[in-house]
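Worksheet: one structure, shown below.
One protein chain is absent from this view; the other protein chains keep their places.
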Amino acid sequence: MSKPIYIINGPNLNLLGTREPEIYGSQTLTDIEDMCREAARTHGFKIEFSQSNIEGELVDKIQEAGEKGAAIIINPAAFTHTSIALYDAIKAVDVHCIEVHLSQPAARESFRRRSFVSEASQGTISGFGVKSYLLGLQAAIDLLKA
Amino acid sequence: MSKPIYIINGPNLNLLGTREPEIYGSQTLTDIEDMCREAARTHGFKIEFSQSNIEGELVDKIQEAGEKGAAIIINPAAFTHTSIALYDAIKAVDVHCIEVHLSQPAARESFRRRSFVSEASQGTISGFGVKSYLLGLQAAIDLLKA
Amino acid sequence: MSKPIYIINGPNLNLLGTREPEIYGSQTLTDIEDMCREAARTHGFKIEFSQSNIEGELVDKIQEAGEKGAAIIINPAAFTHTSIALYDAIKAVDVHCIEVHLSQPAARESFRRRSFVSEASQGTISGFGVKSYLLGLQAAIDLLKA
Amino acid sequence: MSKPIYIINGPNLNLLGTREPEIYGSQTLTDIEDMCREAARTHGFKIEFSQSNIEGELVDKIQEAGEKGAAIIINPAAFTHTSIALYDAIKAVDVHCIEVHLSQPAARESFRRRSFVSEASQGTISGFGVKSYLLGLQAAIDLLKA
Amino acid sequence: MSKPIYIINGPNLNLLGTREPEIYGSQTLTDIEDMCREAARTHGFKIEFSQSNIEGELVDKIQEAGEKGAAIIINPAAFTHTSIALYDAIKAVDVHCIEVHLSQPAARESFRRRSFVSEASQGTISGFGVKSYLLGLQAAIDLLKA
Amino acid sequence: MSKPIYIINGPNLNLLGTREPEIYGSQTLTDIEDMCREAARTHGFKIEFSQSNIEGELVDKIQEAGEKGAAIIINPAAFTHTSIALYDAIKAVDVHCIEVHLSQPAARESFRRRSFVSEASQGTISGFGVKSYLLGLQAAIDLLKA
Amino acid sequence: MSKPIYIINGPNLNLLGTREPEIYGSQTLTDIEDMCREAARTHGFKIEFSQSNIEGELVDKIQEAGEKGAAIIINPAAFTHTSIALYDAIKAVDVHCIEVHLSQPAARESFRRRSFVSEASQGTISGFGVKSYLLGLQAAIDLLKA
Amino acid sequence: MSKPIYIINGPNLNLLGTREPEIYGSQTLTDIEDMCREAARTHGFKIEFSQSNIEGELVDKIQEAGEKGAAIIINPAAFTHTSIALYDAIKAVDVHCIEVHLSQPAARESFRRRSFVSEASQGTISGFGVKSYLLGLQAAIDLLKA
Amino acid sequence: MSKPIYIINGPNLNLLGTREPEIYGSQTLTDIEDMCREAARTHGFKIEFSQSNIEGELVDKIQEAGEKGAAIIINPAAFTHTSIALYDAIKAVDVHCIEVHLSQPAARESFRRRSFVSEASQGTISGFGVKSYLLGLQAAIDLLKA
Amino acid sequence: MSKPIYIINGPNLNLLGTREPEIYGSQTLTDIEDMCREAARTHGFKIEFSQSNIEGELVDKIQEAGEKGAAIIINPAAFTHTSIALYDAIKAVDVHCIEVHLSQPAARESFRRRSFVSEASQGTISGFGVKSYLLGLQAAIDLLKA
Amino acid sequence: MSKPIYIINGPNLNLLGTREPEIYGSQTLTDIEDMCREAARTHGFKIEFSQSNIEGELVDKIQEAGEKGAAIIINPAAFTHTSIALYDAIKAVDVHCIEVHLSQPAARESFRRRSFVSEASQGTISGFGVKSYLLGLQAAIDLLKA
Partner (left out) sequence: MSKPIYIINGPNLNLLGTREPEIYGSQTLTDIEDMCREAARTHGFKIEFSQSNIEGELVDKIQEAGEKGAAIIINPAAFTHTSIALYDAIKAVDVHCIEVHLSQPAARESFRRRSFVSEASQGTISGFGVKSYLLGLQAAIDLLKA
């Protein structure tokens, strides 16, 4: 299977490992990328890993994934709760989209209770730290193999 | 009259023709650009046509139009409902601004009921597919000729 | 094409030209009727023009239009925001229905933000003064010719 | 018993049989009138059957029923959710008032969840198509015979 | 002064004297008309007294008063809380408009707390039974003599 | 027809006849059972009558009715307003479900305005005391015979 | 009749005549006191006139009026919208209480829409400037003479 | 490791395979139990699998798991959105608790947007059908091995 | 006096002493039972002490207390905020019902602000740990002796 | 123990015994003071008893109690629901604060559902008439002796 | 310049230095007064410094400042969020009014998000501890010198 799985990361995730480690853990985004790349390879998949602080660039990536990717794993971070543009982009593409979160947003500030991305995605995995990515990857691969 | 009419398109509209055609129709954004350019020409107007998935670039375009354009026609797409930055930009420029939508947002998800862009614009045209642009163009030209 | 386009006007629009001209302009409803009739004629259409302050009479007119008309253009005025009966009537008839407003309701009192009529109509045109009617008429004719 | 049971119908019910038959069934309002008249006769009752799209005429009918009728069966249709005038009229008369609906409003648009008419009526029957009227009639007769 | 003061009464007020007398008192609307006419005459004024259960007819009366009347006293009853059409009509005419209520709406059901008519009127008098009309009349005359 | 009609009663209904008789009447649940059994027999139907104060047991009964019953008549009492589990159970079974209430919930405390059970049921009958059951039974039999 | 009518004024009303005269007029609180005293005298009544910026002193005055006064006329100003203590005090005394306002609160900021004082008072008069006091005085005297 | 992983299922999940298969798939709860047991065995774990329609029995199971179990995987179904008792139980026990859902609740009825169980749980996995359980199991095992 | 005072405990209270001791203290429910039994005995009263995690069993207990008990002391725990069934049960019985809480719910999560049980009970005591029970017992005994 | 327990009473409580005795009972505040003083003495405590209609004086008293008192018992009356100043004062002092109410606020007007004072206090006792004070006193003494 | 700058402090600020020092710091209100007086003197200004726990006395001070002061610096503390009387007072006077806070209210309890005082004031400075006063003073002096 030649199309890569897109793993798309939202705002401030580039800070991982330094930012509020009691919530987000001490691994960096590069650590996560490495773990995902390795895990995907064991199942015969490639990944396309990216991060942006700009909502529109995430929209671009989702659109690119819709064309060139096999599936999307997205950690929309703060845009989870505010972005109808991400909602529209996910609805507009024809590949599976899986939402992941390092933390459990529902257990934090009340403004994190609503997720526009959940309303558009196939499934959601949250609260397992970097394992959320690996579980999301496995879910994507399961869906692709089904 | 030498200043062009700016036609500014928001996130995901670059996908037109492929995305959810039962809602948005099968014509592409380039088709719309061509139709608008032609329609404008018959009235002696030029258009400046753009699209961006990035809210801030739309703000830039509105500001540019405020300086170099005769009027603005904007389809803010998902930003319609979330962007106070667009609201502020439209309020800040001194040219007519007309909001257009391909679909009828009020008849869709409840989060599409409030439009910050409507609250700042001269007028709104929604629900007529690509004709919404042509009607918006005509409205702009009527205003400019008045 | 022999069926007329119904242009239906809601409460207080009979006062046009005298009432709050800074919002609604100085032309009377008869001026609008004349302009619409003339514009329709140039496209080979007749219009059936009416106004009522009574919600139920507007429901009657919509029903009549559903039977004898080619399309509906409605300015529901104050009933825009309160009438589920108009919503039901528009849903119940099988002709295109286009909502028009002289002003931009979203930019006025907050109780004007929700439009039940938008939720039932094909499209909406607002904010262009009497031109809103002419644009609505053109939209209707475009739909009928499509 | 000489006073008739008033059966009062609200806006758009005159369209029954043509309007959204998947929700409202294919029988006309005249069919309903005939069925009710026949059912009432078998219990020795007369009915007074009316329909109006005008809220105030429904208020008039309720008042008339308060004076000349034995009971009221009302299908307030769209006014169910918006009319305090009907609420006041029902509260003001001294006969039993039963609210009926062809469909199940609570299962439709969220704006149909509140019924002012329920808050003023003796009882409510909804969701059984034209049988809602016959059940309402039977309920009224039971109350009158009690 | 030859123009009459319009006293306009909303839905169900024709039942006064019979309806819920513990709230509204035992005097009829004709009693109120007589008292107002007499009180007006002592100050050299005529009154034009009307009642309707139909919102649109109340709009008509307000418009008529705007043209032929000196001032408006309105008891909008149930429409107080639901009618933007009355709000628009009152805003559209150029004579003083005074809202009166027999009872104290704020002390009753919670849906009676918002008054669209108050938001458009010069002043409001509520809670004094039929005296509310006489006080309203006096207020109107004071304004006219000022 | 061999399958019984299930009549399922929610919390506190076992107290009927003693609890707040001014709202619920003086007949006991056994009286209701007897009346329903007799009424069903005259139409050639059996009933399966039960009551529980435990939400989950009501879910069990609805599921049992879905398998072994011809239809469901349910008075969910307090669970009407709080139970998504009942909503899900009713949605999950393939027999008609009719909601009945002795009183008129909409006319009582404001927390009784929303019914999750109405949102899932075929129809609702409320406000007629024990007659609500008999009307519900007749509605069920009409549906089964249709 | 020997007990005085209490006229009680809330916060900032001591500034009358200087504060926002386009809303409140140019007469001072002493002018109002003089006018009220004179008007009361012509009907054989005395008044007890006071003002305080302290909510608790207004509560004291209401209690004093309950013991030594014939009736209360209160302009609660800002406390109208926030004071349950005034609500409780008015409920606790056994004399008529009439709420007056110089302006029409419902037509101003949205936080002025709810009046706790209206919910406890006999009646309300608002929007007539200083005449609101005179009308309130007349209403009180009418009630006392009834 | 000798303590079992508790897999706890809420109301109506016993119907799996028959109920709304377009949302929940065609596998039965026993199928899920078998798959989970097998998957656990491959990692050297036992499972304790249960289902109940009764909220309090689910509370019992969570407490039992807190004492005798290694971790909890819970699909709270309808109680997700209404049960503070489950929230309290999860908070009260000292083992990891993982919430799973077959469907994506956020994309369904609006009353499914809030999850009390998410607010108390370690993590959530939703939208992957029966795979949600397997991913949850893997997450639990990862946590136990960490 | 031979009838016992019922002390009824809601979900998760069986965990007392182990669960979140910083909120609920370190005494077990049996400790509380012993203390209450002893305290009651000194006043010549017996107690009937129970706990259940099942809402419907609490309803059963309340009903039993209504028949066989002298008074009710209830700690409804999580059901405080969600159970209309408890509200109805308390309203339906004719003995004093006193609500107790170990902690101060108003000072915790915002979803603990509304208590349906308070709306139906005679009185409430919260925030004193196990002393809340003893104070509640004393209040009950005072009421019974009055 | 030499520091007194402060018993602080809010607005309108000076009227006790005359005001709405069906809600508040017929004993005066002096009766309550005497009962509390006597009860305290039996446990070897003094009380400092005060009442004010002025929110700021209650703040003063709370501050004084923080310095010179052993504990606070407060009946904040109407300020319960509106005073963040009391909330701040209670938070700022280092002695136990117990909220008491004669009636059960949750069972009265809906604006009495939120208590800012509960959110800051140790515990609350409501609904037992004057016994609420004695129970509060006992709770305070228990806390002081602990 | 001879008129002093009024620095007005709201409820509980007299406790500064003792109350919740982790939020408010350890300096007393007298320390703040001294720092402000010194800072003002270096710019040639006097200050009039006051504190009250009584809302109405703060209104008095604002009015006094309107007459005798050059500007107002106000820390309204708890009244920030509840006092329309302060709002009205600030609107009523003709001098600059600057709102200061030691802490950052928006980052604390949700009931501190709305500031009525901000809606009436020229500007706001919050979150800098005692420096908020000095910055406010500087802002006032800048405005006075402009």
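First chain written, first letter: the chains are A, B, C, D, E, F, G, H, I, J and K, and each begins at residue 1.
Criterion: a contact is a pair of C-beta atoms (placed from the backbone, for glycine too) under 8 Å apart; a residue touches a chain by one contact, two chains touch by 3 or more.
Computed from a predicted structure; not experimentally measured.
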Subject >> From K:N12, K:S52 or K:S132, residue that would touch the chain that is not displayed >> reply: K:S132
Subject >> Chain not shown: contacting residue from A:A39, A:A78 or A:L144 >> reply: A:A78
**OP:** Could I get the residues of chain K that touch the absent chain, sorted low to high?
**Re:** 98, 104, 106-107, 113-115, 118-128, 131-132, 135, 138-139, 142-143
**OP:** Using the touch rule from the top, list residues of chain B that touch the missing partner.
**Re:** 54-57, 59-60, 63, 82-85, 87-89, 91-92, 116
Subject >> Residue ranges of chain A at the interface with the undisplayed chain >> reply: 10-12, 14-15, 18-20, 52-57, 77-79, 81-82, 111-112
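Keep in mind that, in the parts below, only the chains that are shown with their structure count from here on.
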Original post:
For G-K, which listed pair, J-K, E-G or I-J, repeats its interface with over half of the contact pairs the same?
Top reply: J-K
**OP:** Quick one: report the Å distance separating chain E from chain H, using the average Cα coordinate of each chain.
**Re:** 62
Original post:
Rounded to the nearest whole Å, what is the centre-to-centre distance of chain D and chain F, using the mean of the C-alpha atoms as each centre?
Top reply: 23
Subject >> Multi-chain contact residues (two or more partners), chain E >> reply: 54-57, 82, 110
